[in-house]
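Shown here: the complex without one of its protein chains, the others still in place.
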Amino acid sequence: MEKLLKNKMVLSGLLIVFFFILVSVFAPYVYRHSPLEQNISHRLRAPCSRYIMGTDDLGRDVMARVIAGSRISLSVGFVSVGIALLIGVPLGLIAGFYGKGADRVIMRIVDIMLCFPTIFLILMVIAFLGPSIYNVMMVIGLTSWPGLTRYVRAETLSVRRREYIQSAEMMGIKKHRILFVHILPNTIAPVIISAALGVGSAILAESILSFLGLGVQPPAPSWGNILTLGKEYISHNTWWLLVFPGTAILMTVVAFNLIGEGLRDVLDPRRRKEK
Amino acid sequence: MSEKQSMPSGCILEGEKLSAEYFSAGKNIPVLKEVDISLKERECIGIAGESGCGKSTLALSLLRLIDEDEGRVFGGNIFFREKKHEEIINIAAVDKHRLLKVRGKEISLVTQDPYTSFNPVIKLYRQFREAYSVHNPGFEEKDFFLRVSSLLESVNLYPPEKILQSYPHQLSGGMLQRASLAMALLNEPRILIADEPTSSLDVTIQKKIMETLKNLRSLYNLSIIFISHDLNLISEIADRVYVLYAGKVVETAPSAEFFKDPYHPYSAVLLKSLPKLGARGRIASIPGRAPQPGAIKKGCAFAPRCSYADGECFRNEPPLTRSGEREWACLKGK
Partner (left out) sequence: MMIPVLFGITVITFFIMHLTPGSPVDGLMMSPDVDAGAIIRLRDAYGLDRPLHIQYFSWISRVATLNFGSSFRDGRKVTMKIAERLPATILLNVVSLFLIFSLAVPIGIISAVKHNKAIDKILAVCVFAGYSVPSFVVALILMMYFGVELGWLPVSGMVSINYEFLTFWGKVFDIASHLILPAVSTAIGGLAFLSRYLRSSMLEVIKQDYIKAARARGIPEKSLVLFHALRNAFIPMITVFGLLLPALIGGSVVFETIFSWPGMGRLAYEAIMARDYPVVMGVGVIMAVLTLIGNFLADVGYAAADPRIRYE
């Protein structure tokens, strides 16, 4: 744990995430503007002292919306990774531990999923399920587990080959005991790493979906929604509608990537290359 | 940098106080400690020692082949008498450009593992041609081919055309080791450093490679540094022997005398544990284990395993004693 905090990448990533969490929890109580409050006479204002990040087409304060958007982004990120973990980890364990038919079927499914342009799949599902924050979480989670399954399976296989596991098996210790006591703990490192990286990509995916109008629906203040307006008014040079939500996405994704990569440096000295 | 105008006559290469260390996990691990080594024209010296004592490191150091971020060689000089002008250069200090003209042209290296001495995805022909072209700018294709074919024949690889059109993985270990001997001699070097050229091959092939090596030696007037943990092989080919222990030279002697009467207790143990000639070369049983490099800070590195050692041996580092052509570092030995 200490080693983790000493790693500069992990530390700075955690600080950024912590900052965003703080902001998303407390800022709404502190900040004077509400994300939904409209003021048509002040529409499309460039940043000024009153509206630090400017206003949108309905005169809503962009900063308040960016702040409120962090709540949506973070919750989508965490929940969808949670779903991916619930699917991906057990499947990886099963494939790696029981092998044979189960392995073949699971890995074939993983191959299919990895072959398919994910964004297309997500769009399709959302389009037919109807856009809402819950569907977004579900769908991102449901489409992002295959990478995780691969890692877990690989780790399970390598742990299984170790001598002490083999001798434990020989001694007739129950299979599920071996699975939970010896193998599961060993898969934690790669799981945490890909979970951290996964939160970043889930946040990115949510913003793309919202941007395309298939994610969180307006007037809810998602970063992607602000960007949609930015695109709509692009000929008005409304740069603040792009730059601020864009920076917010960049920072959160950077933060989670820093955490993931830093963890990889610390936890996995072999630095297995991602495939 | 110290300059040197003359070397003992007949001497072609002289390493002086060579120290080397590797960087590993943020620490510097010393591997060689002030090693002195000299090689005369047409001489073959053998370097013996257990696994991990620094033999390969020494071979690499002589050509400055230890990567910058992997480790470093420091403190010493490597004097080499150049072919053309009889000029003496210090390999440890020359610029990169000059160094490239020494590597492969004046001094060649045959590495321990034949499977990793060639690039796996490039045909041998291109690898040979490249090595030839860097030292013979503007060469004629015909000359190159003649040179390679005669070399391949002298290491018993037939037919040259077929060998050259192969990828490394299509040849056996023995064939690859022959090919890398041929590669080493491509540019008529005067010195060949052979780092355990046979240790990864099985015994019958090992014998053939040794025969080839002896042939090449007389055919091309080579000076050889022959590195091996197998004293049998060393006794077959070497004129003089260096015994390396934990990165230090503990004994130097002409072969004849050394194999009759080793002075250092470690040499004696090494000799005693020799397997019968022809048996698989592995040093049998020496009590205890060779120390990790850098583990022993005080006294004689061999003391913990030495049956003659007493308190003095653990306290003081034995100096090198010299008598005639022999040198040894032991407080108790002769």
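Letters A and B mark the chains in the order given here, with residues in each chain numbered from 1 onward.
Here is the rule we go by: contacts are C-beta pairs under 8 Å (C-beta built on N, C-alpha and C of every residue); 3 or more make two chains touch, one makes a residue touch a chain.
On a predicted model such as this, the values are computed, not experimentally measured, just so you know.
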item: Sole contact to the chain not displayed, among A:Ala46, A:Leu86 or A:Ile112; value: A:Ile112
item: Residue in contact with the excluded chain [from A:Ile87, A:Leu129 or A:Leu267]; value: A:Leu129
item: Option touching the unshown chain, where B:Thr111, B:Ser149 or B:Ser267 are the choices; value: B:Thr111
item: Among B:Ile122, B:Leu146, B:Val203 or B:Ala256, residue touching the chain not depicted; value: B:Ile122
item: Among B:Glu130, B:Glu161, B:Asp261 or B:Glu325, residue touching the chain not depicted; value: B:Glu130
item: Residues from chain B at the interface with the omitted partner, ascending; value: 60, 63, 65, 67, 69-70, 100-105, 108-109, 111, 113, 116-123, 127, 130-131, 134-135, 167, 169-170, 180, 183, 186-187
item: Chain A, residues in touch with the chain not shown (by the definition above); value: 108-109, 111-112, 114-121, 123-125, 127-130, 200, 204, 207-208, 211-213, 227, 230-231, 234-235, 237, 239, 242-243, 245-246, 249-250, 253-254, 257, 261, 273, 275
